[in-house]
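Omission of a single protein chain aside, the complex is shown with its protein chains in their original locations.
Right after this comes chain A.
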């Protein structure tokens, strides 16, 4: 099975990439852009597999293809920040390893999953390597867009850009049915409400909790009535996100810490263990910092997901009279009645409040303050 089959509805991009893997139009740095869920990292990974592939096609069968897709290939480095940003120290060490010659494959490949999370310093560290790359090294960067806010212009100008499109709902539904074995009705529903996000579609199709969370969020616009509701709904959004972060920490934090302690010999007793204990303590403190950053990100991502659903709802209300395709077709009744009740201006104001809240969260505003201000604005219209 070809590695390209993992990319859903991206035929034009696949054509460009497989030609490059075969030797036509190859270059040393690539930038994958596209809306969230369109499969930027999947595309980068598949391209890496095709580059290393024995037959140069991305056959999906040879050892190179399989190890790249499993993330264990010796010459493919995959950087995916779990925290809020990629630091300059991380990037410097990555650039050093990137300068090595490939050991088993044809190329030394570095994939940066969220290049928009590079700090300014990290971007500059990467820039040097992208400017004068070693002969057999390829950089694959993934970012939502090639806007200067996401990727530095100097890096952008040294990359070949591959733009992914929002995958059509049919293609997503087909993948859910064929690959994940989901029954057709649910797959079609999930594909129609996911907003072109393949991973979200799969989550909605398979996870009951995700479905009920979405339903709760979409209840907010139509059931904001009493002044009390503002705080009830804001609380709903925030506690759900906090619960997500706590669940994520509970799942991983302690195990990670215990593992690190064992690795550092921190639990030793007897003579001569004091030094190891101290070193372990320092390492554990660093780990905790990373974990905290991860928890913050989990919480923000979770709120952001709800905000995107909300924003799409208002967008639907706004465009309903024009008959455009809805992002929440299953809520058509509510959307129709809202479109009749609200003036386009007030809908637009609400949409803007949601988008402002997303931006505020990016700027580190306390989630509770930002969300309560947003819901207040939603209630006001």
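Please note the rule applied: contacts are C-beta pairs under 8 Å (C-beta built on N, C-alpha and C of every residue); 3 or more make two chains touch, one makes a residue touch a chain; residues count from 1.
Here, contacts and distances are computed from a predicted model.
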Omitted chain (choose from "Beta sliding clamp", "DNA-directed DNA polymerase", "Biotin carboxyl carrier protein of acetyl-CoA carboxylase" or "3-isopropylmalate dehydratase large subunit") - UniProt protein name: "DNA-directed DNA polymerase"
Absent-chain contact - pick from A:26, A:59, A:84 or A:373: A:373
Residue, one of A:24, A:228 or A:333, that touches the chain absent here: A:228
For chain A, residues in touch with the removed chain: 226-228, 230-231, 357, 360, 363-366, 368-370, 372-374, 376-377, 379-380
